[in-house]
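Complex shown without one protein chain; remaining protein chains in place.
Here is chain A:
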Amino acid sequence: MSRKITLIVTRQDGPDQPPYKETFVIDYRPNMNVIGALMEIRKNPVNAKGERVAPVAWEMSCLEEVCGACSMVINGKARQACSALIDKLGDTITLEPMRTFPVVRDLIVDRSRMFEDLKKVKAWVPIDGTYDIGPGPRMPEVERQMAYELSRCMMCGVCLEVCPNVSPRSKFMGAAIMNQVRLHNTHPTGAMHKHERLEAIMGEEGLEGCGNSQNCVQACPKGIPLTTSIAALRWETTRYSIKKWMFS
């Protein structure tokens, strides 16, 4: 008998529908990833009880762990489905949506809060004006390397999913957003608007919402030093607040 893979999927028919679990059994193939397994279900959407059901819905795009679209909770850990190999997951695999975000359907979540938060913290470098202001200052090589590490974030939302303080009872925007503040404050032209971003993360949704569980840095698929970014901003806001309190 050929080897079988059992997938237990936490499904949801719509945003306001109750979640339920459904089991699917598929044939094993070497080198299969979770996306491949989901495609098998889509080909033949019959659950373990033999009932024909609606195919499981999920999102994907790059298929090489750079877009973040396929993020979901696999065997209890938030990660990307495209880089999750069946061979490393065992023969019974659970798939759940990242419930920290509103569930749209099955494994699809709405991560637009991250985009809204990027706008709140001004995660961009403003260069537009009425005339050409010329090239910006050069960046020291060591800082460029550090900023490159920070810039690899793909806004997948895993660090929010694993963070205890990104919860219904807290307004914390999450590690990825804090990291973007550090990234844009490191940029020599972006640094000209440093204080605006610091002010934005000194509010209720900002830095102080972090409780130092440090799950983010363990879970980030890009290995971004998130806790270092947060602690570095803690120091920046410490300095900034003392300066502002004493001199303004």
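Annotations for the structure displayed:
Here is the rule we use: a contact is a pair of C-beta atoms (placed from the backbone, for glycine too) under 8 Å apart; a residue touches a chain by one contact, two chains touch by 3 or more; residues count from 1.
Going forward, contacts and distances are computed from a predicted model.
Hidden from the displayed complex is a chain whose UniProt protein name, among "Succinate dehydrogenase", "ABC transporter ATP-binding protein", "Heme exporter protein B" or "Nitrate/nitrite transport system permease protein", is "Succinate dehydrogenase".
Touching the missing chain, out of A:N44, A:S61 or A:S213, is residue A:S213. Although one chain is not drawn, the whole complex shows that of A:T6, A:S83, A:S151 or A:S170 it is A:S170 that touches it. Residue positions on chain A in contact with the hidden chain: 73, 76-77, 100, 162-170, 199, 202-204, 206, 208, 211-215, 218-219, 225, 227-228, 231-238, 241, 244-245, 248, in rising order.
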